[in-house]
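Before I ask anything, let me first share the structure, which is written out below as structure tokens.
Only one protein chain is missing from this complex, and each of the others stays in its spot.
Coming up: chain A.
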Amino acid sequence: MTLHVRPTDTKKLISGATGDWEVVIGLEVHAQVASNAKLFSGASTAFGGPPNDHVSLVDAAMPGMLPVINQECVAQAVRTGLGLKAQIHLTSVFDRKNYFYPDLPQGYQISQYKQPVVGEGEVIVDLPDGESIPVGIERLHLEQDAGKSIHDLSPTQSFVDLNRSGVALMEIVSRPDLRSAEEAKAYVTKLRTILRYLGTCDGDMEKGNLRADVNVSVRRPGEPFGTRCEIKNVNSIRFIGQAIETEARRQIEILEDGGSISQETRLFDPTKGETRSMRSKEEAHDYRYFPDPDLLPLVLKPEWVEDLKAKLPELPDEKKARFIADYGLSPYDAGVLVAERETAAYFEQVVDGGGVKRDGKAAANFVINELFGRLNKEGKDVTSSPVSPQQIGAILDLIAEGTISSKIAKDLFEIIFTEGGDPRVVVEARGLKQVTDLGAIEKVVDEIIAKNPDKVAQVLAKPTMLGWFVGQAMKASGGKANPQALNDILKAKLGI
């Protein structure tokens, strides 16, 4: 085992009434496997649909029905394991996890207990302040999702829909390596990015396709782990952060009042901002796992695993390193661009000027500051951007050639964003070209100097006043004057 122990980081401590506390967090992320059919049946995994429509007799646990494993679900779990730099276990076993609930018709969930398909791995988590921390992955296993119970359709009854019953899930268990709500959020964000790059889970948290059980405990720095509580089924990254903050505070208060934490399962209520005990689940914790006699061990051929490995796409860490090396981007900008595969692809199309590479830094700045800012305002993302990478490329070329100033480029971008069109044609048609005709600039400068003798006197005494003249001249030229030429002419005319 690669047990690495994180030294206490004083920045991450929470101060209580009687001193500092360290929060220790581990996560179990449930990620729905992207597949057409379910883990052990031929029914569809499509979201929604009429109740009990995406259900085969296997999913409904009719007597005599036998599970047959979907090979693609296994491949997706293996791809994910490879993406997490984890050990792939060539032999793994499916077990029955026994408990009763109306949305679990079998009376057990088929899961993997002692021999999961994927073992130890590691995720590098990038924090907003630029720090990167390794987070250990303990295991990843395949299991079935349960059906869905709806409690608000009748005052006396619960309604059960088995459409999700039997859909494949990957449970990805981290080591207790996280030390703050911020780190936990960054971990889930990174994990989601990796899954989306791999195409093994769509990461749609609103549909419940990615959700987390959060284990939280607190301790005095340097002491052994405290007793943990598990917060079940948190379904947004923001709520994961809130649940951790809330739960850590609750535990610290109890301990500082001389109490002790009892290990239990809790639920986070975002509207009340509190976690509360789910006492009814306590005794159900005796799952009496045993190997599922309906399923032989899952044995993978090494060459099949190698083949999946060879076909993996470029992953975010590698892409980020390449963007930094090839395009000279800052780690921060590279991180922003690789967060989504689509965004990274868009950026690379902007840079690709048809054989001649455009300047990476300029492209990154424009994409991050202008395009993302504008898309955010409209609630859109790059996949629904009204401006194509080629149009942005053309704007960048116009700036690079000196045809337009970077200030005009913003106006031009706004026109293209709202009205569309070829940037070169728009520049011609609307007269947005930068004025580099020195005679025209001189004329403007002469007029301003003639009209403002008081300012001329001031600038001679205080050369920083030059900015005022630049501003006036720019205004008079409609922002089109070449800034360098304008500066030179002003200095020459004013004699400074």
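As a working rule, a residue touches a chain if its C-beta (ideal position, glycine included) is under 8 Å from a C-beta of that chain, and two chains touch if they have at least 3 such contacts; residues count from 1.
Quick note on the criterion: contacts and distances are computed from a predicted model.
A.B. asks: Given the options "Aspartyl/glutamyl-tRNA(Asn/Gln) amidotransferase subunit C", "Ancillary SecYEG translocon subunit", "NADH-quinone oxidoreductase subunit L" or "Urease accessory protein UreD", say which is the protein name UniProt records for the missing chain.
C.D. replies: When "Aspartyl/glutamyl-tRNA(Asn/Gln) amidotransferase subunit C", "Ancillary SecYEG translocon subunit", "NADH-quinone oxidoreductase subunit L" or "Urease accessory protein UreD" are compared with UniProt, the left-out chain turns out to be "Aspartyl/glutamyl-tRNA(Asn/Gln) amidotransferase subunit C".
A.B. asks: Given the contact definition stated above, which residue among A:Val29, A:Cys73, A:Val214 or A:Leu486 touches the chain not shown here?
C.D. replies: A:Cys73
A.B. asks: Of A:Ile150, A:Ala321, A:Ala400 or A:Ile496, which residue touches the hidden chain?
C.D. replies: A:Ile150
A.B. asks: With respect to the chain omitted from the figure, which of A:Pro297, A:Gly328 or A:Gly402 is a touching residue?
C.D. replies: Hidden-chain contact among the options goes to A:Pro297.
A.B. asks: From the list A:Thr8, A:Ser44 or A:Gln87, which touches the chain that is not on show?
C.D. replies: Residue touching the absent chain, from the options given: A:Ser44.
A.B. asks: Extract the touching residues of chain A with respect to the undisplayed chain.
C.D. replies: Considering the whole complex, chain A reaches the absent chain at 35-37, 41-44, 50-60, 68-74, 98, 100-102, 149-151, 153-162, 267, 278, 280, 283, 286, 288, 295-299.
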